[in-house]
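The other protein chains are all here in position, but one chain of the complex has been omitted.
Presenting chain A:
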Amino acid sequence: MASDGGRKQFWKRSGAKVPGSIQHVYGAQHPPFDPLLHGTLIKPGSKPPTTPVKLKKVSTFQEFESNTSDAWDLGDDDDELLAIAAENLNTEVVMETAHKVIQNHSKLQEQHKFQEEHLQEEKQEEFAQLTSVACGDNRLVKSVSEGHTSSSLDNASENSSMQRSQSLPQTSIPPLASGMADYSTSVTPALTEREASRLDKFKQLLAGPNTDLDELRKLSWSGIPKRVRPIAWKLLSGYLPANVDRRESTLQRKRKEYFAFVEQYYDSRNDENHQDTYRQIHIDIPRMSPEVLRLQPKVTEIFERILFIWAIRHPASGYVQGINDLVTPFFVVFICEYIEEEEVENFDVSSLPEEVLQNIEADSYWCMSKLLDGIQDNYTFAQPGIQKKVKMLEELVSRIDEQVHRHLDQHEVKYLQFAFRWMNNLLMREVPLRCTIRLWDTYQ
């Protein structure tokens, strides 16, 4: 079937063409840090220190950063934080920046194309191999290597070479792979020299007295060592303050606050006006993907509470399928803070002390909340956030790979049909969990 083939083709090529996911990332971002992302995105690929756009963005972020500290000083008023965030997240600016980034890249690419093409081919191959080692997941490996084969076969290499270099900024290739290896090749706990020095860098940054979030984000771009990932995520998501002295008290306060919510709301789950929400959560958790910790009853319980409380506190969107997936990375990462085991998957969660489990639960709740604050319109009525992002993806593809775009169009394949889930679940259904976690290192 022609259109069936078309879909396959699309998927194959999308393996190599990660720029599409640039769109995605805006959604995956927590808004306060959005502007910086552009700065970070621009850096790896481009050699000359780029446009005024970047400078503007960074200064906006710095402005915001100082505002954030103030907000923390005021106590925890989420609404205020949100308002500040909203000010800083302007879709037009985001779009404009994306345009410029891409334009810049293609210009640069034109210049360097000939010298670099050969080099890139090698890098690409190296990356495919590294990924296959690191991931051990056939699906991803296949898509990466197929993407490579198909695009090198493809004679329209002008486009594809541009995409490749965007998707795999050269400077980030080795760390990216090593970051993944860090998570999966856990059999050998001994760190290599480079890993050890990376870990040291993180530790220095995290030690304070005020963690430079800008610097931390830059460092995290190429992967966060497993040992410091929980604290790094809590900082990057905006859950923990940059100031070391205030972290412990913040944690205690927020954890208490969460369990006050539980006490206040959780009994209402069987009330008439909430039972639909609870029922939906209850039937969705057993059929989550990826299965979390083999869905131990204790885990199910925790997930139900987190999701129900979030839904009740956010009536504009409520619980929507897909949100449940977003708890998993946080939960799995935060559990690692308390256990020695390298493999989380088979760990018996009920063996942890109750207090520890409560901490993990509250931390997961707040970090998920922070993430969702930035993408709430993905889940409100008619899901405008997703519609917008799918539209953006469509525009992006039509601009950078007209051939694919035309092909889809000819076969009347709508982007909504295949990209909806990508946006709705932040790609979590498309890549294995450890890759999602690694991706979130970069895009937190």
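Quick note on the criterion: contacts are C-beta pairs under 8 Å (C-beta built on N, C-alpha and C of every residue); 3 or more make two chains touch, one makes a residue touch a chain; residues count from 1.
Simple rule for what comes next: contacts and distances are computed from a predicted model.
J.: Which choice in "RAB44 protein", "TBC1 domain family member 4", "Actin-related protein" or "RAB GTPase homolog H1E" gives the name that UniProt lists for the one chain left out?
T.: Options "RAB44 protein", "TBC1 domain family member 4", "Actin-related protein" or "RAB GTPase homolog H1E" narrow down to "RAB44 protein" for the missing chain.
J.: With the missing chain put back, one of A:222, A:237 or A:280 would touch it. Which one?
T.: Answering carefully, the residue with contact to the hidden chain is A:280.
J.: Among A:233, A:347, A:379 or A:440, which one touches the chain that has been omitted from the display?
T.: A:379
J.: Can you say which of A:211, A:237, A:328 or A:424 touches the chain missing from this structure?
T.: If we include the chain that is not displayed, A:424 is the one touching it.
J.: Considering the whole complex, not just the chains shown, which residues of chain A touch the missing one?
T.: Output for chain A: 1-4, 280, 283-284, 287-289, 291, 317-318, 320-322, 379, 381-383, 411-414, 416-417, 420-421, 424-425, 429.
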